[in-house]
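Rest of the complex left out; these chains stay put.
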Amino acid sequence: MREPPTPIRLGMVGGGQGAFIGAVHRTAARLDRNYVLQAGALSSTPQKALASARDLGLARGYGSWQEMLDGELALPPAERIEAISIVAPNHVHFPVAKAFADAGFHVICDKPLVHTRGQAAELARTAHEKGIVFGVTYNYTGYPLVKEARRLIREGAIGKLRKVVVEYHQGWLATRAEAGGDNKQAEWRTDPARSGAGGAIGDIGSHAENLVSTVTGLELESVCAELTTFVPGRRLDDDATVLLRFEGGARGVLAVSQVEVGEENDLRLRVYGETGSLDWRQEDPNRLVLKSLEGPARVLTRGNGYLGDAAKAASRIPPGHPEAFLEAFANVYAGVADAIRGDPRADYPTVADGVRGVAFIDTVVTSARNGGVWTPFSSAG
Amino acid sequence: MREPPTPIRLGMVGGGQGAFIGAVHRTAARLDRNYVLQAGALSSTPQKALASARDLGLARGYGSWQEMLDGELALPPAERIEAISIVAPNHVHFPVAKAFADAGFHVICDKPLVHTRGQAAELARTAHEKGIVFGVTYNYTGYPLVKEARRLIREGAIGKLRKVVVEYHQGWLATRAEAGGDNKQAEWRTDPARSGAGGAIGDIGSHAENLVSTVTGLELESVCAELTTFVPGRRLDDDATVLLRFEGGARGVLAVSQVEVGEENDLRLRVYGETGSLDWRQEDPNRLVLKSLEGPARVLTRGNGYLGDAAKAASRIPPGHPEAFLEAFANVYAGVADAIRGDPRADYPTVADGVRGVAFIDTVVTSARNGGVWTPFSSAG
């Protein structure tokens, strides 16, 4: 376990009272002592933002992200925050990320990155020009055994890739939770104005896409998508199945849903190559199954000496002592921290992942709107 | 356990030396003592057919199915076989089934039923006209907990259906097994002349379709299919993913493959309704998971008193004493035997299942040949 002597000074936008994901980000940032949260504009309502900051004992609470930007810039560089974490609903991502990036702060932004390809491209350009670190919290790629799967594929352990099956099953939107008035999560995630053009495909389909892309390195060529809205009155898709064609001939299927009653957070990735296969499940994240043309299946477990360097570095405790969601999330924060500290091998999802994710959602929505036709994919802005 | 005092006299076509599925059918027929195998034309090569019959100690071995048909008809009715089991490669199904059905024998035929919609319709017509029992060995629907899933859905335990995910993962054709000269299974199953227009979609996709149809009762409306041949030189698809639209708005995805290295026989069905969901896996067939909007998941296990009548009748031994593939196969044979004995509630896949399966393969192949377009489905001949 790495516990750096000097944490990075962090600010946060969103994640105040009543929000869920803010605490996850803060815990992830704190878990390895890579960051110390010093400032925040934690809500779009100034009063609530300030109250939330007090609740958390923040050194500097602000009523809005604009105030925070001004306030921090007014501080001496050695005191002001070094990085900003954006955990507000999707529609807030672009203006905040753009403003803080322009001012030279490192950015950590939740996914999906933004609503449009144009916004995504602009953020990528800004990050490049300003030389900042820009991480996107595709947190599932932070799991050690996901990194191990990536390594095994890169090193040829399963041969040339043929087939990808990625699934993400949830059930929390099986009823019209957004209509009850007491579920902020459900409200903004099913609202096109805040969530973007994708419902389930944006919220969790983007995780699935990122997992596939990160682990396999395959380049998507075209998609054929079926988006469905099962719950009456809902304005975005709550279920999506997408056929995938990759460059080089590999094929795949991506199936995600938020209306599958009883499913919790069942993200699973199976990758099949010419000589082997890999199988990983988020709900059982400390195991990775490797099968080969000959011999019995092998069950790799987290924390073991036989794993590659990235998986080892992403583990904290011995095998059999499970690590889970928050630790994987912390690994994304740790990767960004490595990058901020100048480590050239820092391992985290970058703004390029964010750009590709936005393009993926856009392409899928286009395919579905055209009745489910094969539609070429390009990550370009 | 039911052990009838008087077994039904059975004949068999195919399944001689070197065949795999013949012994499975014979074991299934024998397991509950529902049948006694008395006659056989066990190979397309007369000498081999006769030798196979001797190996098995059959009362009457024949050199060909035509000889068997003549020979049995020449016997007094009380001595001749009552039913014929057809376990030869697919292209043999039609002429044999037609001839024996015409002669008034009950027919048990392997799946997929035949190569064309026209043949299928003709068999259905003949079966109806002759008043014979015609079973198709979609053996996976013989599992007790598959019957339980069907019951739960019929009784509304998971509400109106929304979504079906059916998968069938195999890896035994990941290399070009048909080229080695020592794998009869691989040879005929990848040969369009014998297997029909579908490769994986015909061999195992048809099982998946039947499982969905049997359990859910949903009527398929249209499909969008991606068929792939991954192994160079192979003449049929070895991987298939099909998007499904059902009448009434339910959606689904069917993903089958025979090139997924290390996968054995991983048939899995998940069905999601408005208020619950069901999950069953063939490799772990004594468990059925039922989830609901409220409360913890329930794991139903085979043999328990809380199960419905069909599941109970299809079990032989107490919970915790697993039953498996051969027992499920025997349940199909038992269902046909019930029908032959006149039980109006006999539970088995009929020629109508066979007809629908042929139409399914045809529709999927059409969709794929047209580049992966949505194609309406009809079970008509």
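The chains carry the letters A and B, assigned in the order they are written, with residues numbered from 1 in each.
We take it that contacts are C-beta pairs under 8 Å (C-beta built on N, C-alpha and C of every residue); 3 or more make two chains touch, one makes a residue touch a chain.
Note that the structure is a prediction, hence the values are computed from the model and not measured.
**Q** Quick check on the homomer: 2 copies visible, but what's the full number in the structure file?
**A** Here the complete homo-oligomer in the file comprises 4 chains.
Everything that follows uses one rule, which is that only the chains that are shown with their structure count from here on.
**Q** With chain centres taken as the means of their Cα atoms, state the distance from chain A to chain B in Å.
**A** It comes to 43 Å between the two C-alpha centres.
**Q** Spell out the residues on chain A that touch chain B in their complex, using ranges where they run on.
**A** Touching chain B from chain A are residues 158, 162-163, 165, 167, 171, 174-175, 224, 226, 228, 230, 239, 241, 243, 245, 249, 251, 253, 255, 257, 259-263, 270, 272-277, 291-293, 297, 371-374.
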